[in-house]
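The other protein chains are all here in position, but one chain of the complex has been omitted.
For clarity, chains are labelled A and B in written order, and residue numbers in each chain start from 1.
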Amino acid sequence: MEKILVSSRGVNLYYDSARVLKDITFDVMEKQVTALIGPSGCGKSSFLRCINRMNDFIPSARVEGEILVGGSNIYAGGVDVIALRRNVGMVFQKPNPFPMSIYDNVAYGPRLHGVKQKDRLDETVKQSLVGAALWDEVKDKLKTPGTGLSGGQQQRLCIARAIATEPEILLMDEPTSALDPMATARIEELVRELKKRYTVVIVTHNMQQAARISDRTAFFLMGDLVEYDATPKMFTSPEDKRTEDYITGRFG
Amino acid sequence: MDGRRFADMMMTVLSWAAALLLTGMVVAIIGFVVVRGYSVLSLDFLIEPPRDSMTRGGIMTPLVGTLQLVGVAMFFAIPVGVATGLYFAEYARDDMFTSILRLAIRSLAGVPSVVFGLFGLSLFVILLGFGPSLLAAALTLACLTLPLMVTASEQAFLAVPKDYRDASYALGASKWQTIRKVVLPAAAPTVITGIILSVGRVAGETAPIMFTGAAFFAPHIARSLFSEVMALPYHIYVLATAGTFIEETRPIQYGTVLVLLLLVLGICSGGIYMRSRLRRLMRR
Partner (left out) sequence: MKDRLPGIVVKGMSSAGIFIMIFILYFLFREGIPVLKAVTLKDLFFGDLWYPAENPPVLGMFPLIVGTLAVTAASSLLALPFSLLIAVFVSEVAPRSVRELLKPVLELLGFFPSIVLGFIGMVVLAPWLQETFDMLSGLNLLNASVLLGVLTVPIVSSLAEEALSAVPGDLRDASYALGATRFETTRKVVVPSALPSILSASLLGVMRALGETMVVLMAAGGAAIIPLSIFDPVRPLTSTIAAEMGETPVGSPHYAALFFGGIVLLLMTLGINLLSAWIEKKGKLVQ
């Protein structure tokens, strides 16, 4: 039984007067992987940052329309952005562990949200690292700096950090673009694993990656949502000519 | 509102308050000087020497003295400062000499200005026999401003894109030809802004010249490198602390402070503005 978790209703995003997203309307299903694809500058990353309101930091950015998460509009007045971001985790393009220990990196979020007891923190850190498939590699060096890990390990640390606040949704902004093929394969494997517990929205410029790991795919082009459908259908028989052109590599 | 959001708001409020307080203090200080000093400011004030035991007249002698000090100091500081900046940017290898030079420049930057005065007194005034003079005071100031000049010119040279050098080398130019024909012209405007800032710093210094050449009073401007000179900062100190008519000369004191402030802040803001313009141009 598919259930809608995130619902975008006529979302427009402006930077000053430039309209970067145009009337984006679609639904993200719970416990699925939804891939956002499209050529660079198409607005897919900007849309991702609308879902946890990270665009708030860009003074010139303005959002119109509604995004419903679990049924309530996150752009309504009086929404608690901090609680929203706790519920919507994010993993960035470049691995960005804090310059602190592996343990403190993962415990950062829970500590912010008031978890103080040592044994509860220990357990959360362990579960998150296990969930990010990093536990076995780092369990003996939790006190060493997170910045000392390899690129792929760093990214999995960032995933562990993101799931440590027990979010429902995980946003991933081209999480493998800075990694080598081996590390990429491990992250992809991990994403398939993660969807058992989380709803994942992933931005990728790599179409094979979208095809391999996602259940549904949304194709963005110059701020428009061109097509949105089940991934197998998108990659075998897209409705729109532009989708087909992009997928078959005729542009982008 | 919970504790977390309250703490966040407190940071915003406190940091705004700090910024406003600082701005307020600076505006108050400058405003005070302007209001009190404005009335004595006139062309006559600038072109007349002090008269009647410095209770009347203008500040021509100390003003010209400050310009003379700055000029002579720059005559010595510019070649050495720019050469050192050039050395760091273009020639320095990772060797002993370079690290000692870096250490020396860094140390010089922290030497208290009054210690420069002691040094100038013992070397230039006494040992080299210049006596308290324009030359001794200017040399002391040149030493003091050297670190600022070095840092500014090194940054200027480092900001010249590597492509320029590569293009010159590819045409068969030698290292010195490349430096002289490509690097120096490209860096020159930025180097000049560094010099301007040094001029501003030197013009406002008091302690280093107090016992190396600044005169309590001189009847006319210095005509030789070996005469003592009056200088604006020291003139302020003298009028405010050592004169016989401290209260009576308050307006003159404020006027002199205002002129010094306009001179130093004017020169430095010119330098800072020019540099930010150049940086923006370079980035294109």
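To be clear about the criterion, a contact is a pair of C-beta atoms (placed from the backbone, for glycine too) under 8 Å apart; a residue touches a chain by one contact, two chains touch by 3 or more.
It should be emphasised that the depicted structure is a prediction, and the values quoted were computed from it without experimental measurement.
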{"item": "Contact list for the unshown chain, restricted to visible chains", "value": "A, B"}
{"item": "Touch criterion as defined above, residue of A:37, A:90 or A:247 at the omitted chain", "value": "A:90"}
{"item": "Among B:46, B:67 or B:108, residue touching the chain not depicted", "value": "B:108"}
{"item": "Residues belonging to chain B that touch the chain removed from view", "value": "4-5, 7-8, 10-12, 14-16, 18-19, 22, 25-26, 29, 32-33, 79-80, 83-84, 86-88, 90-91, 97, 100-101, 104-119, 121-123, 126-127, 143, 146-147, 150, 174-177, 179-180, 197, 200-201, 203-207, 210-211, 233, 236-237, 240-241, 250, 253, 257, 260-261, 264-265, 268-269, 272-273, 276"}
{"item": "Contact set of chain A toward the excluded chain (per top definition)", "value": "52, 54, 57, 59, 82-86, 89-90, 92, 94, 96, 98-100, 108-109, 112-113, 158, 161-162, 165"}
